[in-house]
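Take this structure, written in structure tokens, and hold onto it; I'll ask about it next.
Rather than the whole complex, this shows some of its chains in their spots.
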Amino acid sequence: MIERVKVAVVGVGNNTSALVQGIAYYQQTGSLVGISRPEIDGFGVGDIEFVAAFATSPEKIGKDLTEAIFLPPNNFPRLDCELPAAGVPVTAGLVDDSGIDRVAASLTGADVLLYSAPSGRPVTALAYAEAARRAGVAFVNTTSDAVARDPELLGRFTAAGVPLIGDDLTSQFGTSVLHDTLLRLLAERGLTLVSSYQVNLGGTEDFRNLVANPNTKKQSKLNALSTADKVEVAPLGYLPHLGSQKVAHLNLEAQGWAGTSVSLDVKLKVHDPSGAAGVNIDLIRIAANANRTGRGGYATEATTLLKSPPGTAV
Amino acid sequence: MIERVKVAVVGVGNNTSALVQGIAYYQQTGSLVGISRPEIDGFGVGDIEFVAAFATSPEKIGKDLTEAIFLPPNNFPRLDCELPAAGVPVTAGLVDDSGIDRVAASLTGADVLLYSAPSGRPVTALAYAEAARRAGVAFVNTTSDAVARDPELLGRFTAAGVPLIGDDLTSQFGTSVLHDTLLRLLAERGLTLVSSYQVNLGGTEDFRNLVANPNTKKQSKLNALSTADKVEVAPLGYLPHLGSQKVAHLNLEAQGWAGTSVSLDVKLKVHDPSGAAGVNIDLIRIAANANRTGRGGYATEATTLLKSPPGTAV
Amino acid sequence: MIERVKVAVVGVGNNTSALVQGIAYYQQTGSLVGISRPEIDGFGVGDIEFVAAFATSPEKIGKDLTEAIFLPPNNFPRLDCELPAAGVPVTAGLVDDSGIDRVAASLTGADVLLYSAPSGRPVTALAYAEAARRAGVAFVNTTSDAVARDPELLGRFTAAGVPLIGDDLTSQFGTSVLHDTLLRLLAERGLTLVSSYQVNLGGTEDFRNLVANPNTKKQSKLNALSTADKVEVAPLGYLPHLGSQKVAHLNLEAQGWAGTSVSLDVKLKVHDPSGAAGVNIDLIRIAANANRTGRGGYATEATTLLKSPPGTAV
């Protein structure tokens, strides 16, 4: 029997809540519902255990990981499964680049450090990466901060024989993949796009932060589409009632034969943190295998799961 | 400059209306809107002219083709383009297998006979095919009647050096291709389908006929999907107000990570006859080229445009 | 404290399941969610108890009411509340007009007999009504069979001082009320309706039966609208995956100022049996009060809850 992957996690938000609860769900049910890859390099979806967790919120620090994931502003729902205490108290995390050695020391025995804090704190991200490197623990950066895209840093991981995987996870299923699929389908069938829009609404803390900085996100949404030419992205809407659900409304207006109209309206409803967890479960297993088999640096099999792998623009 | 394809057409319904008007539209505008393949074997979308037309409705017989296409129950809209008289009066068509030689005689000079009558009249379909074979005119069967799937008949076309293309055209863009794309996308992303439905509503004569014979169509709708397992097809709805527009409502309910829900609702609105014309324009050009280059029998480049090419079940 | 209403029920289908479970839910939670009228004549929504139940399905007969409501083909979901055994075994019900005295005898002590069997069995409906009359128990007919509309029968109830309430309950919230509200709103604002449709999809046994007899239902759907002129009702779709949920798609196309277009698309999702229970809870209380205060015959305060009260067409 394979030895479970030992994971330390930075950030105890909704995505971590979905990951922690979901792993318990799969361990208890043996179900494979919603799972893309039941096994990666011998690791099943339940072959994960948490060994450390870092956060900065005073309310979460000191709580067991399985308790901290339900504290506000987290609002991912409580899944219908048992959740025994992890025996992992949340530890005070880094806020800058001091304390690297303390973190490194506490990573002893871990296979992977999953960096799942909010995007936009590059100094902290790099500090955690350095801690992981020193501890010989594979580092997975799920945020849009440039870590694996830093060639100098990647070189140091490679030299140390430690995996470095990132940056920025793609959701398992979200607005971008859906919109892009529909745009491609129209093009493939010879239809001429006239106009298209997407509206994204959500109720997580993440959404609230993005609303404060809309232009970046809007551009990134357009970048995710193969044909952004006639596509408009409406401002993100932060609607607290939605909780951890995201709702997207898409419209595509096109012309077919002799200019006659083709019209598509779509509503998507999905739990954002689930989309992250469904990809993190794969990144963790890829990173663990790379680490255990001594493959330092970037693991190319992660590329389809990432928006900005090494070599893409910073 | 290439010599235009000379087309005779059987059936003067909505699909023929869309085809005739659309060709005039493309000739006048030079536009390529809604066109999948601007050129096939040197033929542009405007390089078509009609040389004969057959119908059985007394109101249509004797009228110029460009006039007959607007007679009820046809309800494809009048497009915004000039439509000069074709100089092609609609001729009394076959109702069984007598009159083959008369039809064959009137096909002189044609490249292609496009069989665009309602499905469900196999004897008549085969009679027209035989007329085409005798006249050395390529036969295109857009209906679900088994013509190109008849190995004995296909053998005779091959022996005679006359192209035979069919059966049953796929629409350029319709419910099946959209539903299938979404089902595949969910599967590809690892989501687990819980349930899905499609409802199709339309206002054409074609819809009215299908409503009278719903089970066949329902099964054919399911056959068009890669995963029909959890998919339900509601009864077709004949709603005259829709005219030649088809409306489809699709729903897909799935489970993602740890069973959390993913929900997709789609409304599609499209002109059914446009979807047929957008494919007929390609079948005609393929057939014309095969005929002019002396390739008898089936032309394999038509396969992606057909639901039931030779070799599939009758 | 008021003495609880003692209810006997005919039919142990989804509507009875919703009613029985819901009453337990309201008794336990004290909640008033989804309740139109918290109190009617002093009766709260929890002031109901079941004293007898009749059914014809062999699987249900002999089971406790709280167990029988979950047997197939019932598919109303199990609500999240305790459901202690009612101590009411399901009794073999009538299948024609024999056995009236047996039923009457078993109604001793009941205030109300709620007739909640499938529509379309008028002989049986009348037999139960007669049993109720003989036992002095108020009769509530929730089906479209003509009972309260039978003047002779109503006369006998009135003479006996026994309440008779019916026929055919209106749902608390369904397609008809929604569609009608939107049609009225457009008219009120001066818009001109061009066309409108509704599609109803459901997964209950009730839906399955209606699909077998579509024309009646279609006409009844149109009757429920103030302006049926340009409204089309698509065939009902029986989609088992929906369970006890009903989905309706509505579309309204109108013209505003100078003929410019106004377009409305609506999706409604609702539990059909909940819509029935939300009205039955009121009918029961009205009937009980009428009976206890000695008001025989029809109780006019029930009229807004019924599609076909006395005096309407049979």
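By written order: A, B and C. Residues from 1 in each chain.
Keep this in mind: a residue touches a chain if its C-beta (ideal position, glycine included) is under 8 Å from a C-beta of that chain, and two chains touch if they have at least 3 such contacts.
From a predicted model like this one, the values you see are computed outputs, not experimental measurements.
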{"item": "Whole-assembly copy number, given 3 chains displayed", "value": "4"}
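Operating definition for what follows: only the chains that are shown with their structure count from here on.
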{"item": "Category of the chain touch graph - line, ring, star, complete, other", "value": "line"}
{"item": "Rotation, 0 to 180 degrees and nearest 5, that superposes subunit A on copy subunit C via CA atoms", "value": "180"}
{"item": "CA centroid of subunit A to CA centroid of subunit B, Å", "value": "45"}
{"item": "Geometric centre distance via CA averages, subunit C-subunit B, whole Å", "value": "47"}
{"item": "Touching two or more other chains - residues of subunit C", "value": "265"}
{"item": "Residues of subunit B touching subunit A in the complex", "value": "18, 21-22, 25-26, 31-37, 77, 79, 81, 172-173, 177-178, 181-182, 185-186, 189-192, 254-271, 274-275, 277-278, 281"}
{"item": "Residues of subunit C that touch subunit B when the two form their complex", "value": "194-195, 197, 199, 201, 211, 230, 232, 234-237, 239-242, 247, 249, 251, 265, 267"}
